[in-house]
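Only one protein chain is missing from this complex, and each of the others stays in its spot.
A and B are the chain letters, set down in written order, and residue numbers restart from 1 in every chain.
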Amino acid sequence: MLVLMVTITITGLPFGIAMIVASIFYLFLSGQDVSLAAENVLNGIFGNFVALAVPLFIFAANIMNAGKISDRLLDFALALVGRLPGGLAQVNILTSLIFSGMSGSAISDAAGVGKIITDMMMRENRYPRGFAGAMTAASAVVGPIFPPSIPMVFYALISSTSVGALFLGGVVPALLLCLVLGIAVAIMAKVRGFPIEAPVALAMLPVIVLRALPALFMPVILLGGIYSGAFTPTEAAAVSALYAILLAAFAYRALGLSSFIDVVRETVETTAVVTIVLCGAFIFNYVVTIEQVPQTVSALFQQLQLQPWAFLLLLNILYLLLGCILDVSTIMLVVTPLFIPTAAAMGIDLVYLGVVLVFNMMIGLITPPYGILLFIIKALNGIPLAELIRESWFFLAILVAMLTLLTYVPALSLWLPRAAGML
Amino acid sequence: MTKGAPSSGSAGALAWLGTMAKRVADWIGVALFLSAFMGFLVQVFYRYVLNAPLLWTQEFVMISFIWAVFWSAAFTVPIRKHVSFDVVYDIVSPETRRVFSVISMVAVIAAFALLVPYTWDYLTFMARRKSAVLRIPMDLVYGCYLLFIAGFAIQGFWRLIQLFGPSWRDQI
Partner (left out) sequence: APIDLKISVPSVPSDIHTQALKMFKTDLEKAAPGQFNVEIYDSGSLFKQGADTDAVERGNLQMTYLSFQLIADQLPQYGLLTMPYLFRSAQHYDDFMKSKLGDQFKADVEQAMNIRLLAPCYLGTRELNLRKQMKVDTPDDLKGVKMRMPDSDAWLFMGKALGANPVPMPFGDVYLGLQTGTIDAQDNPLPTDYAAKFYEVTKQITMTKHLVDAINLVIGADVWNKLDDSQKAAVQNAADAACKWNDTKRKAEEDKLVDFFKSKGLAVTNPDISAFREHVQKYYLDSDRSKQWTSGWVDQINAMAPKADASKKN
């Protein structure tokens, strides 16, 4: 089964489809009811209301990028932190943080506001292009750590933890990450002599703030709405998409009907692609369960008599390695369920584990050879992969250090959800 | 019917038909997604603004959603656009890629062809069930999956034919 799965995946068959195909062959050859490959997929997807948050967050992010909302944020960030050492790099970090309060995906950050700021950094050779791209990749990581977050929604699905608690758990780590990146960039700017941006005229400031204000208001509505009871996290995704539409269409007048339809079409395609992976995971998990794989994994760890700290260390290393070759949704949906029972048995808090694992998987987005953020930045900004990778090591080191900190200081992820009374 | 063939009247018409079919498929996908989205907004509005929660919205949203997903996966997303493991695929020669693609397409077609009768059996079984709120027979709700399997297999079959044709390089 696994051999078959690996073989057909290497031949380039999409993951979701490969999981379904391999499961069909497995069910057939082991004399089980092949219709389970329909039953599990359908019941799995139809019963998962939360899964809907994912396409809606994608939808919202696509609208923001199409509707020039990203541009306004950029002007705002430039006025705010352009004067710091490594000005545009700081802007890059700040826009990622703001954008992350509205979008749940690192890819939409890199492809939207990230592309614009990378171009700005590369203009007139102000920054080495590899550095500009690597900066964008590293800061895009914050997108799914700060709420909302698509991977956290997936994690909540498979671990039965609360989406609200997970979202809150990501807030402190995300802010901390931005702070650390900011300081690192400031130091690097001094060493490498990166430029500082010209001050924005004081008279312009109110205009810039005013123009960005409706966009800045979005995270407030989103998180305020969730935590004040106006809507559930899933509904929040729909509301944020609506807000983005209204903003783009009426406040900024940058979204016509035909471009709106294009955004929807693109969103539907992405949705189908992402959801098919989820569907594949449902039937694949059935096969894995009936073959008692999670029990075997659990027994293996129990046999090793690992302490939680050692278990977490191994898990982190494994995930970093997997992140080099696999897609986030695959790791999340296929690999993570194997470890959740073991972690729970060790008394590891599953919300904290979720934050750690999501952070880990986001690092996987920029680790070669399969680092999807690198691919996107290469495609959008035309920066050679080799240059991107060379400049990425510095940021990777920071991210891994942050991951270690998160792993061994659970309070960083748990303090806020606890303070909010959610755990 | 291949690209290299001189465009006769019937080939032109066929191409036109193909484009139109793709456009219609796109529109259906867009409509399904938007109806799920609208359902959500109606749900929030009625509960939060009017304090009169609607009972049917959640189910309506879910049905639109799974139809949008399976419909698009079958008819609007090209196979190459799905998330796949490209690390090996990207570094091998075009000829090897062609072989790879043929293998994977054959696997898909065989598996999905096998699944069709079983899915049919399951849907027949589910015909007795009705959805919880709207009371729609579940075979209709779940029918989109059969559509997906058949549609995707046909897409795979079409790609397979092309892989053996002169324009196979467009397909890898």
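Details
Just so it is clear, contacts are C-beta pairs under 8 Å (C-beta built on N, C-alpha and C of every residue); 3 or more make two chains touch, one makes a residue touch a chain.
These numbers come from a predicted model, not from an experiment.
The missing chain, though absent from the display, is touched by one residue of B:D26, B:E59 or B:D139; that residue is B:E59. From the options A:E39, A:E269, A:D349 or A:E391, the residue with contact to the unseen chain in the full assembly is A:E39.
Of A:F131, A:F146, A:F194 or A:F231, it is A:F231 that touches the chain left out of the display. Touching the chain that is not shown, out of A:I290, A:I317 or A:A386: A:I290 (per the contact rule at the top).
Only one of A:G130, A:P151, A:G164 or A:G371 touches the chain withheld from this view, namely A:G164. Mapped onto chain B, the interface with the missing chain covers residues 47, 51-53, 55, 58-59, 122, 125-126, 128-130, 132-133, 135. The missing chain lies against chain A, touching residues 32-33, 35-36, 39-40, 43-44, 47, 49-50, 156, 160, 162, 164, 226-234, 286, 289-290, 294, 421-422.
Assume only the chains that are shown with their structure count from here on.
With centres taken as mean Cα positions, chain B sits 25 Å from chain A.
Across the complex, chain A is touched by residues 26, 29-30, 32-34, 36-37, 40-41, 43-44, 48, 58, 61-62, 65-66, 68-73, 76-77, 79, 81-89, 97, 100-101, 103-104, 107-108, 111-112, 114-115, 118-119, 121-123, 141-142, 145, 149, 152 of chain B. Against chain B, in their complex, chain A makes its touches with residues 8-18, 20-21, 24-25, 28, 33-35, 37-39, 41-42, 45-46, 49, 52, 55-56, 59, 230-231, 234-235, 238-239, 241-242, 261, 264-265, 267-269, 271-277, 279, 325-327, 329-330, 369-370.
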